[in-house]
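The complex is shown incomplete by one protein chain, all other protein chains being positioned as in the whole.
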């Protein structure tokens, strides 16, 4: 098991290098001179050239990337922001907890809603509850985060004044964004749980459990659930990544000072080191979560654990 | 921890739309940073809200010759790190500023070899050429005086560890969220009124208003035009509206047909209903611009007659110019909501005189390159006369030596204007300068290389219990005298 | 020997798996005479299908020879192989998986003809397809039917028609009836028999069902864990199985007769894993008669009596 | 030479079955109707919309919904209803083209990877892993930034970001199909790789692709709107719903209709596509139907 985890972690490295290369390339070909962006509208050409040279932007692509990759992968040095000259790593680390909390609360909300509703829906297939739950789930998936955020602000902040509309300092601040970001995931998890549960309920071993004289509730909770959870766990893992991405929009709507907002601003400002660092951070987090999901599998499903040797 | 109401009154919370990039005056020139730095640093001179030069770190100054000024520094001025300000800090600071791509142009007139330290409190600064606006430039936040020891000690991280002589010093900075300043008790002048000032970054413009309404913040900068009435009608709030140094214009590429014809340019000035643009896009904020610089800038010509909205006149001029059937052209703009909105309205209004406009939204770098190279037809830009001196607002934009990236993207030049601008830049006589600038503005108005749009304003929302705040036309407002009443 | 249409020599097929090298087929040799049916039996996973596939080079053999009409097809290049395949075809076990669900019967049966460009004239293709359908007992009405509309028996007939399209001489039948119900199974078995007689075909008939194999085969090869352990005439094998495994296998068949003697030889344990099998007789672990030599030395398949091949060190002893 | 010549009659295929199952599903029908209305709206926008999407009326800005302007007007006095109607064109284009691109590219990559396995597979799938390690919207944002704003670029950005998903689906299907007996049978009668991939494998992985594609269109529309929302997508005055929402955000307290209607348009579209996608999933996989 440990060896397996070790190997998986080693395998992360090439993925991250790939991620950094792609992002670097994208940002490199992105039109717009970071120097010009930084200096603002009233800068002169001479100043821009001067800054370009200072930033090392005149070096060939491969030299620039090489320099970056070397610093990141050998010394965990993400460099300094073009815009603020602050250490990218520090900037990310201070914002990371915010984004992670946002995504994690979102996932938590999603799991707390999604799994129970999914189970009930599956066990009461085609009932009123099932139909209603599926409709809501679909609506949840269909509602764009940013729209939902706006509507939530409109209703709960502007209209009712229950929650603050921006920032992320107190638990009160977290409620609307977390719900906003969690809804679509809740919907996904509900649907996944339901269909996985329906699949499992048809299996022979469920029939076996019933044939033992087991109570229906226990058949569901003891036999079906654990088996049904396996694909759901993947979805939860994927949702986490999706939410990390979704944070970009949600943080914009709610002015939350997380990595997502930072990314959007940095991309706009062509703050290449910051974008690089941020995407790498998110990719790393996402990969680690996926690794966690895989390990979790082992605990849920002994068949998979056997393969981890 | 005991952060009750009592403590709250000791802290002034100010919100703006972005975090400061850096608190190193030489590393950035953006407004959010300047607004913070204004509280932390001082310059040799200050410009008050009425744009008069008043003593800052320099108690007095005099012009020695055409090129040289001598400054007498205040004695006993302490930096936040406990060191005393001396003339060498001034030389060090300005030399460092000269090197900076971000603010170099502000002090660019200074001769790097032209510093002369007479004693610890006396320094002479020379320019390469005669440069009348030097004092105004030295009053800019980019010319804030830094402490040499602190700069050298922190190196690359100086931007997060600023050391100035101002009434407030940096206590804590959560990147992207808040900057907390605390009173510098050894300030040489009258101490700041509030114990702490917190700058909050609230990027979403509407949210600043909301939080001002809920009382989470005391001062909100850059209130949306759409929120003006909301604040004005609210008993608990006040709105400070004052014109500032900014101008928005739509430029013509006068090297290209048909904009090489002054009649076409004038026709467009007549055809566009600027007032309606200001009303719809900017909710009537600011004023219709009548010339290239707004009334807050010293030497602004307030006698200029606005073109006004006159379709008939416009059509006449078009006909005279031989464009009775109009023509097709483009408006360039960058990814800026306001400018895109302006472009859209202009587009639909120009249809009336037969001009068929296509809007091209360019990415900022491409926009700059294209307009510098003269690939454009019409374009929308803004300009802030940061020093409050007309030289800054006119020279780069209308001098024929400044074509392209240097600032004159209309490629419009006029010998008389060149002459006047040069003269005003050199002259030490304010009257001579003023006369020259008046004439320049008249010519520019008549020749219309721009469609004059709008002089901007600062809109600062205040809780009613906040007193002592005044907008500074440069956009960075000193908060030393602000108090909150209970 | 010239009437051997197929000779397989030392055929091996190994698969790389995470756990090690899987010896699916390990040094198998046999021959098939023209016009006869060789039955290949053995338990699940013993390598029957792999053998069949390797013979057609649907799986590349790891080593060994497959001589078809005297030529070793393992050395054939693409074009030669395509030519050879016209003469050797295969029918699969699963009537559901062996037909492309997106093609109708006409298309499925025409595929071999089209791919090999047998006819220039499209009309001829259609005629031939109808003829084939007739041969296997499918009404032409089904030409446009899709596989999912058919039952297993009919599907299997389609598989047969497809295999016959190119007029092959030799057909590998990989458990063609094991997925079918008994009544249908009997119909298909009869069909195969008829076709064989009519067209003079040679079959390699793979199955795990001994009674079926016995019914259709002239000679029978018994496989165990990648190896052929016994190969003889069907009568001989059933009357007097030589290998202890064959004996156990035969005794284990439940006979549909009330007073059948209850003399099953129950083998202990399961078939061991074919991954990295140890030296010695593969059957060692489950054999009633095992001796030390069986553990250390792999028994070769040898001719114990004329036309009777067996791979066991102890045959002579046991036959006494 | 095509087999169709042998079967001149109309092809009654499994699709007929799927269709039968699909139209028995009420939700799927609702979804289809929504999509149909959307498509018709897009086609006949010129007739449906009472105004052109860029007609301004600065004397009537941000007017509340009324009989003249069903959905009210925006900050330029443009008719929001007309803009929402025209917006359907944009969304449909973005959704379908982006997904089309992703399916084609992803399909080719996936089938090559799955069919040949080994090193090619490794290279392709590692590349996909890399793309998958970046959350889709973030990747789309980065690509959109690199390409610059504009309709085509948005399609490309959203399309590229969803390539890995299709590559994976196709690869998985190909892997499971590759060793199916009917594929082997084709090989046994001499079919070459190209024929096997195009006639045997790809037609049989259509089901998951179609389902994923339908849901993918929904997601593509969402992503495009998201891009526009943060100013990296389709630029005004093109009436893209996300861009409309983005503009409307500033006015949310004064003119709710500016955000509600484009928002609802997005939602209903996505909802319809999801209903249809779910219906298709059930119809294509009878096993899921209890």
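Order as written gives the chain letters A, B, C and D; numbering starts at 1 within each chain.
Here, a contact is a pair of C-beta atoms (placed from the backbone, for glycine too) under 8 Å apart; a residue touches a chain by one contact, two chains touch by 3 or more.
Keep this in mind: contacts and distances are computed from a predicted model.
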{"item": "Name of the absent chain as recorded in UniProt (options \"NADH-quinone oxidoreductase subunit I\", \"Transcriptional regulator\", \"Acyl-CoA dehydrogenase\" or \"ABC transporter ATP-binding protein\")", "value": "\"ABC transporter ATP-binding protein\""}
{"item": "Sole contact to the chain not displayed, among A:19, A:174 or A:209", "value": "A:209"}
{"item": "Residue among C:141, C:257 or C:320 that touches the chain left out of view", "value": "C:257"}
{"item": "Positions on chain C where the hidden chain makes contact", "value": "43-44, 151, 153, 181-187, 189-190, 193, 208, 210-212, 214-215, 235, 238, 248-258, 260, 262, 264, 266-267, 270-271"}
{"item": "Missing-chain contacts mapped onto chain A", "value": "203-205, 207-216, 223, 226-227, 300-303, 306"}
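Here, only the chains that are shown with their structure count from here on.
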{"item": "Chain labels contacting chain C and also chain D", "value": "none"}
{"item": "Chain nearest the overall C-alpha centroid of the shown protein atoms", "value": "A"}
{"item": "Distance from chain D to chain A - Cα centre to Cα centre, in angstrom", "value": "22"}
{"item": "Length of the line joining the C-alpha centres of chain A and chain B, rounded to whole Å", "value": "40"}
{"item": "Multi-partner residues of chain B (each touching 2 or more other chains)", "value": "204, 210, 335, 363"}
{"item": "For chain C, residues contacting two or more additional chains", "value": "none"}
{"item": "Which pairs of chains touch, using the document's own definition", "value": "A-B, A-D, B-D, C-D"}
{"item": "Residue ranges of chain D in contact with chain C within the complex", "value": "1, 3, 5-7, 9, 11-14, 17, 180-182, 184-191, 195, 199-200, 203-204"}
{"item": "Of chain D, residues touching chain B in the complex", "value": "54-56, 58, 61, 75-77, 148-149, 231, 235-237, 247, 249-254"}
{"item": "In the complex with chain A, residue positions of chain B that touch it", "value": "21-22, 24, 27-30, 101-102, 104-105, 156-157, 159-160, 174-177, 200-204, 207, 210-211, 214, 216, 335, 363-366, 368, 372, 381-384, 386, 396, 404-407"}
